[in-house]
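Of the protein chains in this complex, one is absent; all others appear in place.
We just call them A and B in the order they show up, numbering each chain from 1.
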Amino acid sequence: MGNCVCPDNLRRMAKDQLFSMKESLLSLRNLTITVGDFYFERILVDGLNLEISPESIMALVGGSGSGKTTTGLSILRLLPPALRVVRGEIIFNGHDLLKYSAEKMRGIRGKEIGLVFQEPLNAFNPVFTIGYQIAEVFKAHTDLVSQQIFEKIPQLLEQVGIQDARRIAQSYPHQLSGGLRQRAMMAQALAGGPQLLIADEPTSNLDVTSQAHIIELFRQLKEELKLSILLITHDLGMVAHLADSVAVLSNGKVVEQGDIKEVLADPKHSYTRELLEAMVV
Amino acid sequence: MKNQSLSEFQIALGNFKKNRWALLSVYIIFILYVGAILADFLSPYSYKNEDRKFSYCPPTKIHFLKEGKLSWPFIYGVQLTFDEYHKRVYKINEKENYPLHLFSRGDEYKFLGIIPGRLHLIGTSQPARFYLLGADSRGRDLFSRILYGARVSLSIGLIGVLISFAIGLIVGGMAGYYGGVVDNILMRLCEMFMMIPGFYLLLALRSAVSDKFSSLQVYFAIIIILSFISWASLARIIRGMCLSLKEREYVLAAKAIGLTDFKIIVRHILPHTLSYSIFALMLSVPGYIIGESALSLIGLGIQDPYASWGNLLSDAMSIVRIKFAPWILWPAFFIFLTVVCFNVVGDCLRDCLDPLLKSEKKIS
Partner (left out) sequence: MLLELKNVKKYFPVRRGFWGESHESVRAVDGVDLTIARGENLGLVGESGSGKTTLGRIILKLLPVDSGDILFEGTDITHLSARQLRRIRKNFQMVFQDPYSSLDPRFTIKNIIQEAMIFDEKGMTRLQQEDRVRELLLAVKLPEDVAGRFPHEFSGGERQRIAIARALARSPKLLILDEAVSSLDVLIQEQITDLFKDLQKKFSLTYFFISHNLRVVKRISAKIAVMYQGKIVEIASTSELFHNPLHRYTQALLTAAMHYKVSTTNQEISLDERSRLIDQGNGHWVRQ
């Protein structure tokens, strides 16, 4: 009973899909990912269908073990070697990313699709400054010369709301607070000018006030840069204040999907209801 | 579905077993140690058994065909003659043939120093001598001496390493856990030891030890000297690991329970350095073996008539002898084999245990 998708939901999903198939930025179709072992194979993501429209924030919500991070990483084909995509398509701007060569994927990562991690301390190399690491993105994906990059970096940092950008660019990751680091990581993800940003639990390690700032920042970026964001999180409260549409994941399957206002107002699946209740302060 | 609960250590061991070279090396090491323990039985002769008539006799060929027919393995007798250059030549006398005996009675020995016996795996009847790997200057069987030598060389490696390991863990553990003044003092001590060039310290300590020591005492003296100079580098690394390990939350939890410092270090911190320590241990055994060989080679280690691989090689220090009796280099092969095997095992252990050095977080 728990996992069945009721006809209403199906209709709603089908309607959404039909509507957005024309202009979908990213669409995951029947995505199935397994983790193989010598002893047994386990399905992490089971026939996932997802549509992300341009200039919208889609939230992927679920508990730990639901497969949401796995899904996010699989879009950029950054899964650890033990995990395999056994079925499905990842269509980005009309092309199936799963069929891309390594060279082509490199052109996508950082340039067309950016990734923001949960723990910025791990994502940044501690021996290089923030500015240097952002410059690496520019060097890899654009033809700008050093002088131009040098000018662009403070602009980029200011865009993500970092004051005193020049000083921050010359700092090392461990010298910044968690909130600043998270912003710096977003700056790095945006350096290539992507159309889609995948944010994996971007605020889990942050304090409440920093979290509020980052949410504000996401909203800003979506409007100013016409960005689409795939927000992976277990915090339905944040989703309620930020996302346009939401997909709820449980055990690798989508149990509910749709426009955020509709889902929050009228959650059809028991899991969604549980999550909502947990969010009440 | 696996029902058995495996500790991380056991999982790593499982991985280890999948590496063929490492497994092979483990088997070889095992065979060498078994050979050393059973040296009395496996060797045709005692290490002292000499016969000057067979000085530098080349390795005896074993024949399986008698007049074209398959027969029990046998050897021919040899006769020592000198050619026109006064070089030794052993003429094979085909008229005398001596069959090889399995489980023959030979020289007396005391197994493990207690049980007397005369049984040897292979032997032959007098007056022929069976030299599997040739003879040395006094006609002693090299193969037998290599087996007896294995006892010394291999055990020194093991015992010496365990001693310096123990010292290194204690010193490193204390320095890392307490920090501050304790750390300072202990690390300066380590540096003092590391500063002196190893081989010279070895020689100096050896000469400080009395001349009148019996062989057994020399043996222990060598072990102690070798471990004395090598504990310092292990201690430094263990100290570094302990410095970071003591910040882990389970250490804090143990403190909150109220465990004494000693218990915390021994139960919670040092075991986590084990993965590093074990492969460091494996990789330093060769150093001990070579250290002992070096000492014995120059005459400061195990003395004649006792055998050790190093002292067997002292015979091979002359190029003339190597040219005319190349089999005296066999001990070097065994040293080489042992060293390579320990290195392979150590490398593979490190690869398997490496993930344990870092903490794990799961992807969801």
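Criterion: contacts are C-beta pairs under 8 Å (C-beta built on N, C-alpha and C of every residue); 3 or more make two chains touch, one makes a residue touch a chain.
Everything numeric in this text was worked out from a predicted model, so none of it was measured.
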Answer key for A:T70, A:Q133, A:Q159 or A:Q211 versus the chain not shown reads A:Q211
Contacting the left-out chain: of B:V209, B:L259, B:I298 or B:V339, that is B:L259
Logged for chain B, residues touching the omitted partner chain are 5-9, 248-250, 252-260, 267-268, 271-272, 359-362, 364
Contact residues on chain A toward the hidden chain run 63-65, 177-178, 207-213, 215-216, 234-238, 241-242, 274-275, 277-279, 281
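One rule holds for everything that comes next: only the chains that are shown with their structure count from here on.
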Averaging C-alpha coordinates per chain, one finds the centres of chain A and chain B separated by a number of Å equal to 57
